[in-house]
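Omission of a single protein chain aside, the complex is shown with its protein chains in their original locations.
Showing chain A:
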Amino acid sequence: MIRSGTLILHVAARLLMPLQLLFSVFLLLRGHDEPGGGFIAGLVASGAFALYLFAFGPRATRQMLRVAPQDLIGLGLCLGVISALPAWWQGQPFLTAQWWTIPWIDFKFSTPLIFDIGVYLVVLGSVLIAVLALMEGDSEEASHD
C-alpha cells in the first residue's frame, strides 16, 4: 500500500507543485515557437498533480483540483471543437487557423492556441482519471480489508 505523508514528501510537493504547474503553462504558451506545446505541458501538469497525489492522497487532490477530471476532458474537447468554429464563420475550410494580434501587449492570440489549451486539458484529465482511479481503488480495497 502506498503510504502518503512523509514530511519530506509533503514539503517537497508543496514547494514543487506550483513551480511545475507554472512551468507547464510556460511550456504551453511558448510551444508554438520553442520546444513545448499542449501535450508536453499537459504531461508536466499531470506530473505535478501526481506528486501531490502521492504526498496527500486522492481526497486532498480532488479537493484541490475542484473540478472532476472528466470535466477537464470535456472542457478540452469543447475547446478543440470551438477552435474550429471561427474558420467556419469565415467560410474557410474546417480548422483553418485564425490569428489576431492584441495590440497593447503585443500578444498573438490564435485558434491554434485555443486548440492547444484543449489538448493540454484532455491530456491532464486523462492521466488524472487513470491515476486517481487507481489510487482510490487501492484505498477502497484497504478500507474493505
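Throughout what follows, a contact is a pair of C-beta atoms (placed from the backbone, for glycine too) under 8 Å apart; a residue touches a chain by one contact, two chains touch by 3 or more; residues count from 1.
The working rule: contacts and distances are computed from a predicted model.
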item: From "Sigma-70 family RNA polymerase sigma factor", "Lipoprotein", "Monovalent cation/H+ antiporter subunit A" or "L-serine dehydratase", the hidden chain's UniProt protein name; value: "Monovalent cation/H+ antiporter subunit A"
item: Absent chain, residues of chain A that touch it; value: 1-2, 31-40, 43-44, 46-47, 50, 54, 69-70, 73, 76-77, 80-81, 83-84, 93-95, 97, 99, 108, 110, 112-113, 115-116, 118-119, 122-123, 125-127, 129-131, 133-135, 137-138
